[in-house]
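A single protein chain has been omitted from the complex, and every remaining protein chain is retained in its original position.
Here the chain labels run A, B and C in written order, and each chain numbers its own residues starting at 1.
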Amino acid sequence: MIAYLTSPKALRAALPAVSFGIILLIIWFYSPFAVSYMGLNLMLQYAVPITLATIAQMFIITVNDLDLSIGSFVGLTACIGATLLADTPILGILALAACVAAYVAVGALIHWRNLPSIVVTLGMSFVWLGIAVLVLPTPGGTAPGWVKAIMGLKTPFVPFPIVAAAVIGIVVHFALMRSSYGVVLRGAGGNPKAIGRAGWSLLKTKMVMFGAAGFFGVLSGLALIGLTSAGDAHIADRYTLFTIAGVILGGGEFVGGRVSPIGAVLGALTLALTPQLMGFMKIPTDWQIGALGGILIIVLALRVLINRREA
Amino acid sequence: MERNIVSFERVAKHFGAVRALDGVDLNVKPGECLGLVGHNGAGKSTLMNVLAGTLTPDTGVIGIHGKDLKSSYGVPKANENGIRCVFQELSLCPNLTVAENARIFHPSLSGWGWKTKTGAMITEKLDEIFPGHGISSGDVVGDLKIGKRQMVEIARAFTLTDTPLHLVILDEPTSSLDAITARQLLEFVRKVVGDGLSCILISHVLGEVLEYSDRIVVMKDGLVVSERPAGDFDRNSLVAEMGNVIEMDEISEHQEREKLRGTTAVVVEVASGTQKLQAHQGEIIGLAGLAGHGQTGMLLGIYETAFGGKATGNVNGPVALVAGDRQTDGIFHLWSIAENIGVGSLSRMVRRGLIDPVAEAAIGETWQQRIKIKTPDMNNNILSLSGGNQQKALFARALASDAEIILMDDPMRGVDVGTKLEVYDLIRDEAEKGRTFLWYTTEMDELYNCDHTYVFRDGLIVADLSREELTEEKILHSSFKETA
Amino acid sequence: MNSLPIFKRLVEKPWIWSYVGMIVVWLATISYTGGKGGADVLTAALSFATFTVIVGIGQMFVITTGPGNVDLSIPATISFSGAVAMKIMDGSNSMLLIGLIVSLGCGLVVGVFNYMLIRVLRIPPIIATLSSSFLVLSTAIAYGRGLKIKPPGLLAEFATAQIYGVPILAIVVAGFAVVMGVVLNRTIYGRSVLAIGQNMRAAWLAGIKVEKIRFATYVLSAVLAALCGFVLAGFSGGASLNMGEEYLLGSIAVVVIGGTSVAGGKANVPGIWGAAMFMFLLVTMLNTFGASAGVRLILTGLIIVTVITIAGGDKPQR
Partner (left out) sequence: TLIATSVQADTSDKRIALSNNYAGNSWRQAMLQSWDKVTGAAVADGIVAEAPAFTTAENQVTEQAAQIQNLILQGYDAIVINAASPDALNGAVKQACDAGIVVVSFDGIVTEPCAYRIAVDFAGMGAVQIDYLAEHLPGGGNLLEIRGLAGVFVDDEISAGIHSGVAKHNQFNIVGSVHGNWAQDVAQKAVAGILPSLPEIAAVVTQGGDGYGAAQAFAAAGRPTPLIIMGNRHDELTWWKEQKDANGYETMSVSIAPGVSTLAFWVAQMVLDGADVPHDMIVPFLSISQDTLEESLANTQAGGVANVEYSLEDAKAVVAGK
């Protein structure tokens, strides 16, 4: 047991959690108050939508694709959420369902023509942004009350964002890592030919994964407006890069279907917490942007220690 | 008489100019083990791919259980009719565990507890076929060595749930197994055939086919050239049917060379436990033992030492490696055959700072001749080659390079008999010219080509045998010392 | 009869579709304007595509080394090198050479730093270059303070000069692209990059100096980004902190639309030119049509997706 716990494999799996813990520890060192119910609630609120978007990205990465449109897609769903969903709920739900369907179609297209997902999703990012600008030409709108109520939930003992992250991580873990169809989905990333030879439809796996990504993108957009209470087409532009970084930080790999939902959640939380840490360390204005890079590097450098052991 | 499970008539498949199958008839009866042999590129795998539903033939009748399914045949139909295939290039998902890979085969395994169920099922099958396999159902396949991966894939093909199982195709199942495990598998095949299942066994180790199949079909250049009960063949007639006429009788010469040991300079020296691996210039050194006992690790250590990574010993001279696990260690799947060969000799092809396409083509042509790579055009993609021919290309890569020390990681996987003998000659010639070979092999016969053999167990050298001392018993004895 | 194989061979080229897209978009533009300004649009496209091509070539080599390899520090490097070079030259022609050397030096430093993160600290390239881009941008801010200093006259002249409507810079960069195409296909370095991109382990076992090649590739990308920063500052009258921003996804897009495989191991240089021109002309076409911002964005996206769909992906090998 102890041998297993100190084995490189276990350490690598624990890495995302360790990175997150270390950042939390340093924050505690700067401001013990921040690591309280209220502090954690404040610091991690915006991690919830990022976590959801990161999971969406992870689904796509599982089948060896990459989604460069998730940021603008989240922006679009946020805009729909703050306008249609709030004004005419039925229409809003239909519109959001259409968004998910569009994701499914993109997945099907990529499979059908064997296209590089990077270009297709890059193109789609313009499409989503364009629709968002048409739906909501200038920022505004209001989030439906129930969305705000959910995001403002005061859970007992443990702050809502942590509960939410845990629930997301566990649900997705069971769906993708433990369920029997999840095996097929991950297998489609590991060796698509083998999955095809065993009689499964690769088209279906692509569509399921893109659909799941679209669904989580919608959740992310709604969670976001639940916090901001208003929409904005550009609200999540940078999610695209951050979600990719989150998946990788969580131990995922670009190809081969090697992903970890819990790792991805922790990766997203780490990325959300890093700027918070920076806020506490009085850094001169010029170097604030750089400091984020520096902290990321230091956190990631932990890998060396583990990889050294492995070598 | 029972109906044939498979009855193919005039099945043909062309890839551009290559006639992989040129009108093949094939029958498989219930409860028989059908041996399928043929030179590299004869069309065996193509035929099996058609049977497994992964390739659609251009023409021909696909009779399964007495019905012609030509138009609708595909993977789902094959599954429905209880036909499973262990492909030559393995078809496992490296990111999944052993149990998860087994689940892929059985859509009905789902719901709560599927993981336990599947794990038990595959472990049971592994225990049944390969006692003492040392694989856990929770192991991630990518972490397993190629031999173990092959065991998993074989065991998986024999697992049973609610779909029927009539025929298991084994396309070179023993190529990455050592002698002991190969025997375990073949005994198992006999047993299930006795129970009424049918198997198709493809192998280049003719002894296996002769001993374990009921009937043998010989293929040559996309055609079936002979089909008889196994008892009607012997090794020589089989070789003759395949179109090769060479036989081996060079053992005496080798004993001569063995006496030279020590007269040339030591080019490789690596300590291993209490023993020491030593290779002199011009020697052919065999690395023996059961698969996965540190032979590949030794070769990689030497390779890394030569390239200035870590220093595990002394290596004097440039090295090249012939990979055995061609999919992960050898092939550049986007490149042509010529490029795959040339990559080992890049610096020699440079003229005035640029790689000279003429020189590259020349190297390709030379080696196509010397090692008989079966292709109409060396500019074709490497994957258009049959498995054995891909392996030959990797051989050519190493031999074409200017390396003086050649490391071979069980390099004959899937190479046909005729070519093997030619390659043995080639190796001996090159050794005469001063090249040194370190040759890991799982085939006993190949060790007789070596001047000196080291036996590995648990990652260490446990025996050091000269050519005269070499016997199968000694090797087996050393490989199993602990348990014996 | 004879023309058929040529046509077929062309259709099989991965880069052809970016040129087809470019020509279609250009034709659509000039037919809208009734043929007016067709040549001038091409001139403009050439001058702006040039910058994308410079960074695109570096990005191409990085992407070709395999999945997960991408250089996200290009925008920061452009801004950094531009700012440093402009400040050092301070508009003086005599400092031109020194400015260029310092600028390329900036790229070298960034490239080495990126590689150290990837190799020594084993950080996945995408996060390594993202992190380093933050550091580089901070350095640019601290050093340049966002001030826009004019480039030396000679540099500005060179960067904007034309003969017969063809920008000199575009000619130079076209020449450079040809050289890099040869480097890709006919040198040991290029072959090694292609091999590593297909299978790093196999490349290592085939005797390729994997790590030296990866090092060279990341340095090449950063140095080209620095060069782009240098000429771009010359072209647009000074460096600004945000001048690299559009090259983040832009550099990736032109590489992939140009027919380079994101899975690694397959690359081509001509496609980068076609894709860079295509992207510029696409925006121009939609601007000319005068559609509203939303519609323009949607059409941009749909046209990109359409072109890539027609081009199709790799045919799977056996």
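Operating definition for what follows: a residue touches a chain if its C-beta (ideal position, glycine included) is under 8 Å from a C-beta of that chain, and two chains touch if they have at least 3 such contacts.
As the structure is a prediction and not an experimental result, all values here were calculated from the model.
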Which displayed chains does the hidden chain touch? A, C
With respect to the chain omitted from the figure, which of A:Ser19, A:Gln45 or A:Ser180 is a touching residue? A:Gln45
Which parts of chain A are in contact with the chain that was left out? 31, 33-34, 39, 42-43, 45-46, 49-50, 129, 132-133, 136-141, 224, 227-239, 272, 275-276, 279-280, 282, 285, 288-289, 292-293
Contact set of chain C toward the excluded chain (per top definition): 29-30, 32-33, 36-41, 43-45, 47-48, 79, 134, 137, 141, 145-150, 160, 232, 236-238, 240-243, 245-246, 280-281, 283-284, 287-288, 290, 293-294, 297
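FYI, only the chains that are shown with their structure count from here on.
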Out of every possible chain pairing, name the one holding the most C-beta contact pairs. A-C
CA centroids of chain B and chain C: separation to the nearest Å works out as 44
The distance between the C-alpha centres of chain A and chain C, rounded to whole Å, is 29
In chain A, residues with contacts to at least two other chains: none
Among the residues of chain B, pick out those that touch two or more other chains and give their numbers. none
For the complex, which residues does chain C have touching chain B? 182, 185-188, 191-192, 194-195, 198-199, 201-203, 205-209, 261, 265-266, 317-318
Inside the complex, what are the residues of chain A that reach chain C? 64, 66, 68, 109, 113-120, 122-134, 137, 241, 244-245, 248-249, 253-255, 286-294, 296-297, 300-301, 303-304, 307
For chain B, which residues are in contact with chain A within the complex? 52, 54, 75-76, 79, 85, 87, 91-96, 100-101, 103-105, 107, 109-111, 114-115, 142
